[in-house]
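Missing here is one protein chain; the remaining ones are kept as they sit in the complex.
Showing subunit A:
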Amino acid sequence: MTRLNLALLVGVLLAVCLSVASGKVWVPLDAWTAVDPRSIIIVELRLPRTVMALLVGAALGLSGAVMQGYLRNPLADPGLFGVSSGAALGAVVSLYFGYAAQIWLLPTFALVGAAGTMALLALIAGRSGSLILFTLAGMILTSIAGSLTALAISLAPTPFVSSQIVTWLLGALTDRSWDDVKVALPIIVIGAGLLATTARSLDALTLGEQAARSMGVDPGRLQWVVIAGIALTVGAAVASAGVIGFVGLIVPHMVRPFAGNRPSAVLLPSALGGALLLTLADSLVRLAPTVSELRLGIAMSMLGGPFFLYLLIRMRRRLA
């Protein structure tokens, strides 16, 4: 384990402590025992919420790093390239039809949405590795998924359903329970496991597809592993927390100066960094002095938008 991963792990542990302690009711460390009535806040509210933040953050960070490596595109991100929107559309469809009462249905729809978008993305622009083609395809898929989502909101059978959809879309980890963890945990673990197996192929792809194939990479198999892994991680993340953008974009860029630019070297730090970023952000939105709690998805977009702009400006010369 490298020093970077160790440092990130320490950061994650500190963020977990902050996340468990902070909120409307500040629970001091000595009240964490079962005797204190406030411990129920910890066990039934804060802990599952913290675990969800870790899981969703790690899923988004890792999937961003894999997408950037696979597409050889430093601007790739499940949110920007439509995969999150596809997952959200799937989830919204399940809300629209009132399926969300069953705990497994919304995640299933979200997974199908994420897999469908990722597969379309790979089909449209997969082999070329062209930055422009991929970015355009991702933008188009995002807007199509967005318009279908808007359609579902406008046609919602009752105002309750439409407000349920809108609230869910904004992205948050409020009031997550251990039941949510039970659904998300296995899916994200399987997805992350799949993505971890792509490490070497992603390294080989640094030299382009021809060279990678001559080094023993099976491009067809790799494509399906990436699609399945991204669909599972992003689908489960979106199903758990709504659309939380930019984590997959920001985190790999933040760890790259320390981990080196080799795609496989970025994977684990991105997962840890994503968990750290989201747990921290989710603690801070609880502490923000707003009337109702600041939505995590909105907070991340406000952070991520300017960062994306900064990246684009820095890359301007290379893209032109």
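Note that in this section contacts are C-beta pairs under 8 Å (C-beta built on N, C-alpha and C of every residue); 3 or more make two chains touch, one makes a residue touch a chain; residues count from 1.
Heads up, the rule we're going with is that contacts and distances are computed from a predicted model.
Novice: Looking only at the UniProt record of the hidden chain, which name from "Sarcosine oxidase subunit delta", "Iron complex transport system ATP-binding protein", "Ion-translocating oxidoreductase complex subunit B" or "Copper chaperone PCu(A)C" is the right one?
Specialist: "Iron complex transport system ATP-binding protein"
Novice: With respect to the chain omitted from the figure, which of A:I132, A:V166 or A:A211 is a touching residue?
Specialist: Going through A:I132, A:V166 or A:A211 one by one, A:A211 is the residue touching the chain not shown.
Novice: Applying the definition given at the start, please give the residues of subunit A touching the unseen chain.
Specialist: Within subunit A, the residues touching the omitted chain are 72, 129, 200, 203-208, 210-211, 213-218, 260-263.
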